[in-house]
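Let me give you the structure first, and then I'll get to my questions.
Every protein chain of the complex appears in place save one, which is left out.
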Amino acid sequence: MLKVAYFPGCSLSSTAKEYDVATRLVCEDLEIDLVEIPEWTCCGATTAHITSELTAAALPAKSLIWAEKHNMPITSPCSACFSRLKMAHLNMEKDPNLKKEVEEVTGETYNGKAEVLHLTRVMLEKYGLENIKAKIKKQLKGLKIACYYGCLMTRPAEVCENDRVENPMIMDNLVSALGAEPIKWYYKTECCGAAFSLTKTEIVRKLSGDILKEAKTCGADLVMVACPLCHSNLDARQPEISKLLKTDLNMPILYFTQVMGLALGYDYMDLMMNKHFIDPKPLLKSKGIL
Amino acid sequence: MAYLITKENIKEVLNALIAAKTVYAPKKDAEDTVLFEKLVNASEWHGDSLLTHTTAKDKVYLQSERFFKIKKDKNGVTIEDPAEPEEIVIFGCRPCDARGFDVINKLFNWSDFVDEYYTKRMAKTTIITISCEKPESTCFCTSFAKGSPVNETGSDLLLTPLKDGKYLAEAYTEKGEKVISDNLKYFSEAAETEAKEKEAFKTASEAKIIKKLDLAAIKKLMEPAFESAYWETVHLPCVKCGACTFVCPTCYCFDITEKAFDNMNSERVRSWDTCMSEIFTRMAGGVNPRSDTKKRFRQRFMHKFNYHVDNFKEELCTGCGRCIKACPVSIDVRKVIEGIK
Amino acid sequence: MSNEKKKDINVVGFLCNWCSYAGADMTGLGRNIYPSNIKIIRIPCTGRMDPMMIIEAFHNGADGVLVSGCHPGDCHYSEGNFYWRRRYPHLKSLMEHFGIDKRRFHASWVSASEGKKFAEVVKKVVADVKDWQENG
Amino acid sequence: MARIGVFVCHCGTNIAGVVDVTRVAKYAETLPGVRISVDYKYMCSDPGQNTIIDAVKKYNLDRIVVAACSPRMHEGTFRKTIERAGLNPYLMEMANIREHVSWVHSDDKELATQKAMKVMEMAVAKVRRSEALSKMFASIEKRALVIGGGIAGIQAALDIAGAGYKVVLVEKEPSIGGRMAQLDKTFPTLDCSACILTPKMVAVSQDPNITLMTYAEVVEVCGYVGQFDVKIKQKAKSVNSKCIGCGVCVTKCPNRKSLSEFNEKLAPRKAIYTPFPQAVPNVPVIDRETCTFFKTGKCKICEKVCPTGAIEYTQQDEIIKEKFGAVVVATGFNIYDHSNYGEYGYGEIKDVISSLQFERLINSSGPTDGHVVRPSDHKEVKNVVFIQCVGSRDESKHRPYCSRVCCMYTAKQAMLLKDHYPETQSYVFYIDIRSAGKNYEEFVQKAQNDYGVVYLRGRVSKIYERGDKLIVKGADTLSGAQVEVEADMVVLANGLEPKANAKELAQLFHMSYDQYGFYNELHPKLAPVETAISGVFVAGCCISPKDIPDTVAQASATAAKVCALFSKEKLEVEPLIANVNQLTCSGCETCYNVCPYSAIEMEDKEVRRGDMRHVAKVLESVCKGCGACVGSCYCKAVDLKGFSDRQVMNQIETATTELSTND
Partner (left out) sequence: MDKELQELIKKLLTEKKAEWAIGYEKAYDEFSTRPAFIIDPADTARLIFNKYCINNLGLYLTKLKKNKLAVVCKGCDIATVFELIREKQFKRENVAIIGVACEGVLDKRTNKLLEKCENCQVKQPKGADFTLGNAKNSEKPKSYADVVEFEKKSSKEKLEFWNRQFEKCIRCYACRNVCPVCYCPDCFALRSMPEYLSKHVDADKNKLFHMIRMQHVFGRCTDCKACDTACPVNIPLSMLTKKLAKDAKELFNYESGADTDARPPLSTYDEGDSESDIM
């Protein structure tokens, strides 16, 4: 059984609760043992790294050290958490002095052996696409899905080590495996506006609007994401965006584990889809999935 | 005048000597090698072995002796002589080794030729010898005119073990007497009976030496045997290393080399050499009168038991038997010279 | 002792003529600064590098030794660096056994165009020797 | 005692700006054996060299140390100098106080000066043990090998052959012509590339001094200048010499499965083919990978239709051994593979094409007969975006260098497009315009002013397809605005890089190359077509990206070098070779086993009277002086002239001692 150190991060117990729930359900089905890191601390996103290098490294280091000690790969479903964990690991590798300081602060030694992976890679690479296929109970036929990756799970390229930085395919491949159709589009890694969501909403409306518009143009039924912040910008801001664009986008935004959950036979409420601003129920019903 | 001293008091004397001078005495190391080494405390003294692995020869006749240093600087060239030798004590050597010093003394003070480096150092050396109680299978000191387990030649002070852990202490030189007078409280006067006891000790000890060679007869054979076919085969096992010569109390051959360290400093050094080495007689042009291993082997015995006798009326050997023990292929000097025909 | 001038780190570098010596020339052309502790001896090829010479260098008081040659496959004489690549681990292991710290003996591949790399290599060697001197 | 003269060069301020050269010279005077020591502004200049010659005479010097630049730079110069002074040239050592001191220790002048003193002292120590070596000569095989049949190889071959020497020209492809044959027009004159190239190709085929070997590759190289032993693999063409080049076989071949390499995969080609109609030699080859007969055993149509019976399916690859005195390497370039650029669609968007594809499209003998149409749907184009610096000046793609020709050919291509289709509009995204060259800047200006090409200074961040258009998103840094162009086609200005197997070829010759695989010149300025391997010369884009005139000039330069070499009767070779002291040799054969040149021979010899031994011997004419034998001889019987143990030991001893200053 694949054991993975699980770093849920703050969003997954609040705004992205449904992501956490779906992720745990799916992993249970796939027999991936998600071991939540006891007393995990804030990953430091999004401010630590611009104020203190040490803080930015030391916060995730606690979790890294735990994973290393227990000899498990460490993962987070949140792209920002993943990015911070991985960056901390790499920065300590690059800078022995930083590592020394972190070790002083945390009082523990880090041997640089933790393997940090985004949840998508845990499932598709560690667990394996073929194994996922074998577990599928319901083919998601007829569903056109735009996979949206955003920034932190793809960039910087040398950190994320994804297949293709400009045109990542990892979620697209998953969509195909689930029986749905990944649409070909070019806004997979465009900026959603991210943390401007709170400070400069007009930027988010513009950028997320572009993404949603493009998805619509390219014929997507829904947009699939792997990051709570992406989700919040595309879903929660969508009514405002629709108003701005003077069109009803009505584009459901689902987490990839939610989509997987559908294929594994879970229903609407199991996956807490009622939490979304744009309700996917009508769409899923029309496609005969619910 | 003879004295008595206990083994415990010997150690006290030794400690007193250590406090005043540099004392070399047999010391055993982690590999069970017993060598003459500088003592810090009398407890380090290892008196149990008969023979040390090497002799104390190198304490007076250094294996490498710097004659002088040459230094060039803005004032020109200066020659720096070595420092004056310090007072040393060689403690606990055996009569054969002590006699070895006597042999070399003559050599380094041969008619007009006085080796000042050796002689100066010898003058400041006190040799305290201990008579041999248990000669080994390799010992043959009694084959020599002065050779005996209690022989005093070369010693300043001779200690002979008697009964009850007592030693008879006999000084033969002023240096020896001074050791006693400086530490008189540890000595007591010996009686006639004890002198007799020494005779008994000598007889008992000598009886344990199984081999006695007729060196005079051998000497007569040597010159005519120079071209003898005997040498063709007897040298064969010999690997021509220098172990025998370097552990020998009487071998004295050396080589003088000069070495520049950098552009400003150089030195001239005398180092022990060995007649067994191929380059010992190799000349600058490459000619080597003793290129042949047989010749080198023969030379060693000819020198010790023939040439040296011609010059000094004694053999260049004290019968310590170290060369037999040190030889990697167990060549026995006694057998070699006995076999000459 | 305290006011005695501390002897500067002394590294002997044996550089093959075709790659590393040229690479060190390239370092100069690129004006890449590196510590002056290294004294360079030009040899035709690392294949010429007699292990004896390295032992002699340490015996003579070198704090560190660097041998640098062409990358494998690039040897001007085809095979020289392959032979060196075998001598090096053996010699290093033997030297360590004799108590010559591994931080004092290094090898590198520096090609004729790797001027920057040569500077980095020298910095690393000097730093390693320093570490040995200071931290034992 | 030696009588050594030390000459310290200032090299203007190159050395003297950092190193206190007078102190170096003064220190030299204190060294044993040094009779005279002087410093001078430029030691390599005429007066500088004369200083040495005069000093040799005046002080009766027998050994010289020149503390100056790298021996790789001026060792030859100063050896000649002291030879003119009557000394053996090998009694000179250089102390490298420029590349290895002043240029790299400029941060601390005191330390630099001390090191310069040490480096000089080491050279003095070495020269003290230098021995006079006598010159050695080798014979020269007066035949040249030219590798690569592009314009560089063609020019070099023609020039060497023109001087009366035999040349073998080896080309990997079935025809010579190379990249230039693929081009439509050339900048800045816009004359037709084929029109100026094909006469030269024909001249090659007709020159009696040139043996042309196409579809062939060099596979093994032994030997050295004057005597290279080269193995060339002639790949089986499956067509023999009876071929008259009628082309019937090509026309009738039913197999169109392959894509034409010559046409940059824009069009299919037959399994039996000539790369292009003007091919030289005009003899087709069968691509056995795709040929139906070779794959299934059936077909043989070409054999049936051939009027001369030239088809020979049984032909085998052949290894041909040849001896050459000199080699010209002119292997040219590949263009950068833009599928590494994700932002340009990973090479998967059909209408994002390479510059060479554009050349083929616009070429009237190309696959579209000169119609510039989109590869995806064959529609004509209206808006075309050109993007420069694709695989050039891009650190993230490990291609930081400028490919030199892209600015020019992009301007050319935009102009040609406008000429062919006046209604089209071209946009060029660029970083900087580099148009150094005769009439080059004027040419680019013309594109902008007379042809209305829009130049946008900035990079493209994304190209994607929307409908049948390509959306090109980029920045115009001059206006500060984001730009979005709806284009029909995007032409990338791919940078130039060495051929994929450039390193393997370099390794055959032991040439050095840089991190990209471009061959290193012996000196970037003063020996631009020579390599570190004497007798091997390089020309064209295998050294670095360059345009046609520079390539042709270099090719001619290599020819001049080859001819100069061949004009000598005998070749002087370095006597820096190994020698065996047989007296100390144990005959263990270690050196015999390790010698890469088989230059050691074992012999049974009476080394001393009555001492018959099995001992090693160096074959002087074969030894190249690598010293592998020296490094492996535990008997210390082998030594290397010029790098002897005595010399190296002296250097080690000096290197490890402190400066012996007088103060």
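For reference, chains read A, B, C and D in written order, and residue numbers begin at 1 within each chain.
What we mean here is this: contacts are C-beta pairs under 8 Å (C-beta built on N, C-alpha and C of every residue); 3 or more make two chains touch, one makes a residue touch a chain.
Please read all numbers here as calculations on a predicted model, not as lab measurements.
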Touch partners, limited to displayed chains, of the chain removed from view: B, C, D
Residue among B:N41, B:T78, B:S137 or B:T203 that touches the chain left out of view: B:S137
Residue among D:V594, D:V618, D:V638 or D:A655 touching the omitted chain: D:V594
Among B:L14, B:V247, B:C275 or B:M302, the residue in touch with the chain that has been omitted: B:V247
For chain D, residues in touch with the removed chain: 129, 583-590, 593-594, 614, 632, 634-637, 645-646, 649-650
Touching residues (missing chain, whole complex) on chain C: 51-52, 55-56, 59, 72-73, 79, 82-83, 85-102, 106-109, 121, 124, 136
Interface residues of chain B (partner: the chain not displayed): 29, 31-33, 35, 53-54, 58, 63-64, 137-138, 233, 236-237, 239-243, 245-247, 255, 257, 259, 269, 271-274, 277-279, 293, 324-326, 328-332, 334-335
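Note that only the chains that are shown with their structure count from here on.
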Most centrally placed chain, judged by C-alpha centres: C
Dominant chain pairing [most C-beta pairs in contact]: C-D
Whole-Å gap between the CA centroids of chain A and chain D: 50
Distance between chain centroids, defined by C-alpha means - chain A, chain B (Å): 88
Multi-chain contact residues (two or more partners), chain D: 653, 657-658
Contact graph of the chains (line, ring, star, complete, other): star
Every chain pair in contact, whichever chains are involved: A-D, B-D, C-D
Chain D residues touching chain B - in the complex, by the definition given at the top: 30-32, 121, 653-654, 657-658, 660, 662-663
Parts of chain D lying in touch with chain C, wherever the complex brings them together: 70-73, 96, 98-101, 103-108, 111-112, 114-115, 118-119, 122, 506-507, 510, 512-515, 520, 532-533, 576, 594, 596-597, 624-628, 630-633, 636, 640, 643, 645, 648-649, 651-653, 655-658
Chain D partner contacts - residues on chain C that touch it in the complex: 7, 10, 12, 17-19, 21-22, 24-25, 27-29, 31-34, 36, 39-45, 47-53, 56-57, 60-62, 70, 73-80, 83-84, 87, 111-114, 119
